[in-house]
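With one protein chain held back, the other chains of the complex are shown just where they sit.
When the chains are written out, they are named A and B in that same order, and each has its own residue count from 1.
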Amino acid sequence: MKMNNSRRAIAALAVMAGVLLLAPLVSSLPTGIGGSSIQTAGCNCHNGASDSSVVADIQGFPEQYNASETYSLSISFTGGPAQVGNANLGGFNLWASDGIFTPTDGLTQLWGGSVTEVAHTEAGNDYTSWALDWTAPESGKDVDFILHVNSVNGDGVQTGQIDQWNRADYTLQSSFGVIGDVIPEAPEPFVVLATLILITLALVAITILYGFYRSDPDGFSWETFSPWIADWLTTTDHKKIGTLYFLAGLFFLGIGGIMALFIRVQLATPGNDFLTQDQYNQFFTLHGTTMIFLAAMPLINGFANWMVPLQIGAPDLAMPRLNAMSFWLQPVGALLIFTGVFSGQGADTGWTGYAPYVVDMVNGHDGNTFWAAGQIMLVASSTLTGINFLTTIAVMRAEGMGWMQMPLFTWSILVANLMLFLSIPAFGVGLIQVYLDRVVGTAFYDVGAGGDPLLWSHLFWYFGHPEVYVVIVPAFGVISEVLATSSRRSIFGYRSMVFAMAGIGVVAFIVYGHHMFTSGMSPVLRFVTMVTTMLVAVPTGIKIFNWLKTMHGGSLVYRTHTLWALGFLVTFTLGGISGMFFPSIAMDTHLHESYFVVAHFHYVLVGGTVFGFFAAIYYWYPKMTGRMMDERLGTLHFLTAFISYNGVFWPMHRLGVWGMARRHHTYFISTDDFANLPPEAADWNLFISVSAFLFFLSNFIMVANMVISYLRGSKAPADPWGGWSFEWMTASPPPTPSFGRYEDGVWYDLPKLRDANEHVTSEPGRFARWFNRLMVPDDGNEEVTH
Amino acid sequence: MAGITPLFDNLWNEYIIWSFLVGGFTFIWLYHHSLWYKSEEGEDWDNKDGIEVGVFPKHYDNFTLEIAWTVLPFFLIVYLALISWGPLDAIWSSAEADGGYGDECASGELSNMTWSESEGRYVADCYHVIYIEAYQWGWNFDCLEVTVPDLCEVGTAVVEGTPAASLTLKQGEVYLAAMGSADVTHAPWFVSWGVKEDVLYSEGTMDKNGDGLSDNLVLTENGEYALSGSIGELGLMTVWLPADNVENFLLLCTEYCGDNHAYMLAQINVNA
Partner (left out) sequence: MSGDHDHHPSPLGPHDWSHGAPHNSYAPIVMSIGIGLFLFVFAGMFDYNLELSEHEYTGHGLLWLFVAIIITGLGLLIWWRQDLSFDGTYEPLATGAPFRNIQIRKVGMFVFLMSEMMVFTSLFSTYMRYRLGLRRCDDVFADGLFDPVTNPTGWQEAVPVTCFEPASHLIASSWWHLAPGAINTFALIISSFTIVQALRYAKKTDIDEELRRKRVTMFLGTTWVLAILFLTLKMVEWFVGFYIPDLGFIHEHDIKSLVAEGYTIGNDHYQHHSYVDEATGAHMTANIRVSASTFYVTTGTHGAHVAGGIIGLTYMTFKAWKGGYTPSNAVSIEYFGLYWHFVDLVWVLVFPFFYLY
């Protein structure tokens, strides 16, 4: 690659990235995206510059407004040019970020087609003071006011002695929610979040630079750096893209964790006002979206990218450039999802984005539009990923590797991608409908026009439920690999493992109704989904028992990844058991949307997926970097994280049964007047919050371990743990291409799988032969090219 | 734990027992194996499955065992599905069909709700129909034609300094709440009774005739509101409210509905 080329391209990319970063700012200040021009550009003021001799004033503001109360405001100004012409004296324009203006006489009128903007009328031009009513909003947001006044000399022209204008800004706080306990000045949470994200980014950048420096201290210059970074930006190598996914996933895991900490600080005590409800809603929305789509999925894709081609003995994925496309859609989509957060207009719908709130243009935030837009990009990314992995696994397996000889991690990625692939278009279509509803005004979810909010629920959960299995099934694959290798045994019941996984994949599509038990579904369908949902426990049980049996008669080597796998078995079993409570509808009507649900899905998503992928990090890190990880730090990480994790989520079960509802920014302790949560609930919440901080911090042990091991770890052999699959055959780290040699259009030296079992089933079966005859014409290329 | 309803508690207890059995079985197995089969330092292990790089290892399976832990959990699930099936009648029995709560009470008639051990649910002679409307962010209750103040009364309460609606019901009575939403989807959670149900904004709950009330309600001659059609016609959501204990509790919204979702409160009082 020519250096000049990459330099120019990087400069162009930097400009584009700048455009992408700046475009939101253009319209996002100071009140969020899409604010009308009056706040940013000024007003229809006479002449160019403001004049300080004009003094604008509003009387009638309360100290703090009460929700929905109406206040009489009186606007006036003094100063300005001397009166020369007709009776016109002045004009004004008052804009508020919320609430409703009501003109009380003929001198004022609503302006700009909005109830939050008001101006003088033709008749009102003859005055220097005006009166009108303002009704406060129902929510507890701070309301900003921007007042512009014109002092007019009345000569009817813009020349000669000039008219003058000025501007005044006001901010009104709500009395809502802070009755009784006024807290000292606290930092704006969004600013804190922005700062933390920037610090994290800076740390990542410094780490990368330091790693680059360490790899070749003499070559540390822009001339060598620019091709190096250009190579990362343009790479289509599955290993490099895997690393990119992995870094992005870890980064967003941290960001999602920071948002979880905000949530926990808010909930540490009842009636806390660390976050306003407005901010809290954005935090839990982005926490969910980030964790599922920007942390869990990229982590899975990271390992899938790395390991699937290695495990099946393929040189790369089937379509490497599409693979790069799937990755790069994600950070840009993430940027869209986060658009508006820092100006307080981020998405506030929950990760489920239920209609009709998600298309609510009045109360819902503008960020919801960009939340949908960003998710559309993630859907596109997942679709491309699906094409790539399904194709790769179906067609590029090494010789001798039939379907039933694939490593279980590859199987899990196949099942997960198949599920994702067949379900995510429904979500994509739903998102496009929401995006169009919010932007151009289609009426898919406009109830007033006959739209049906349940349609969204169906489209969403048709995707959403397979999605949670998409996130957990790859962890099953990891655990199967790790436990078998650590026990130094073959996995127990390989075939039933595969069938169980495939069974989960099939059942996943017919259970989603259990998310809608309380949404007015027909009783028959509720009963059916209750039964199918319970059925999921059967294949999951098979897997757990098979894992346990795998250890039987083995020789269990305790490594960090073994510890995480055993930890996974504990937490995932607990999460699986608590999951059995929901399909029982008479219990679900109580537990639905409570902290019991929060506890359950964190037990399966953190205790399942995240623990599974922690195991994967410790298991495959030597293969990926060629360095062994530090076992003592690893054990410390496991002990601290596992204990604090259970401290976070175990008490939530009880809170949920007591009646603590999820997605609430506060909770109520029983008083003499009413019963709600018992007083212990406050203590438990504090305990959870403290544990959450410990859990968050404990994971930095792993990050530190990765960095330190990368720099100082001992060199890893090709097969440090004694695994059997192909990835342990190549060097650590693997060369590019990972296997084989390509010359004149033909691959040589691709690996062949042998089978320790007597019967060899890798020959195509009857179905495969029939299918092949169907697909390949006789005059086609019969030759196998390896 | 504090009882919610016998319906919930019975299921809960049954599930907890099975959870302990299944969890205990799994964990004992897990702890036993992870200690018993621990590898010894420097041990020369027996590679009985022929694990070698690039070779698919020998199958390690046992058909009987695998079938056993497919079939046994399946039976457990069938059993759990069966015990979860029973109480569904109490949740779903619609007002039209006789679901154990009889017909709608005549004016002033009492429900006489009792717990039927044989059926595992509450039974009653008749039920009262009330109306609940959700809006951003609060609740409106209406007793409709239940005019006896003892049976149903609507008022206001103050919860942590914020005014909220309150609904006063009578112990031993069964109520059928017909529910609609004035804007987005909400869901009232009657915490002490362990029930919640989404209420949807639908055509019936709009105010098309512009009288400030949703079109579900009409003013009758005696100055009370009544439903303008049958519950089914209006497309309203329903939920059964068996007022079994004397208590006061908070009603929360459990379907996310915007800024003040958590403050969307009401107080439910059940008097003797």
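Here, contacts are C-beta pairs under 8 Å (C-beta built on N, C-alpha and C of every residue); 3 or more make two chains touch, one makes a residue touch a chain.
What you are looking at is a predicted structure, and each value in this text was computed from that prediction instead of being measured.
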Displayed chains contacted by the hidden chain, counting the whole assembly: A
Touching the absent chain when the full complex is considered, from A:189, A:302 or A:451: A:451
Among A:328, A:499, A:558 or A:693, the residue in touch with the chain that has been omitted: A:328
Chain not shown: contacting residue from A:16, A:506, A:525 or A:643: A:16
Hidden-chain contact residue, picked from the options A:79, A:270 or A:320: A:320
Interface with the unshown chain - residue positions in subunit A: 1-2, 5-6, 9, 13, 16-17, 19-20, 23-24, 26-27, 33-34, 36, 110, 113-116, 230-231, 233-238, 315-316, 318-321, 324-325, 327-329, 331-333, 335-336, 339, 361-362, 369-370, 373-374, 376-377, 380, 383, 386-388, 390-391, 393-399, 401-403, 421-426, 428-430, 432-433, 435-436, 438-444, 446, 448-452, 455, 458-459, 736-737, 741-745, 747, 764-765, 767-769, 771-772, 775-776, 780-786
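Rule of thumb we're sticking to: only the chains that are shown with their structure count from here on.
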Gap in Å, rounded to a whole number, between the CA centres of subunit B and subunit A: 30
Residues of subunit B defined as touching subunit A within the complex: 1-2, 4, 7-8, 11-12, 15, 19, 22-23, 26-27, 29-30, 33-34, 37-40, 43, 45-62, 65-66, 69-70, 73-74, 77, 80-81, 83-85, 87-88, 90-92, 136-137, 157, 159-162, 183-185, 187, 189, 191-192, 194-198, 200-203, 206, 237, 247-250, 252-263, 265, 267
Sites on subunit A touched by subunit B in the complex: 138-141, 176-177, 179-180, 271, 277-278, 281, 348-350, 354-357, 360, 363-364, 401, 405, 447-448, 450, 453-454, 487-496, 518-520, 523, 526-527, 530-531, 534-535, 537-538, 541-542, 544-546, 548-558, 566, 569-570, 573-574, 577-578, 580-581, 583-587, 589-590, 592-594, 657-659, 661-668, 673-676, 678, 718-719, 722-726, 728-729, 751-757
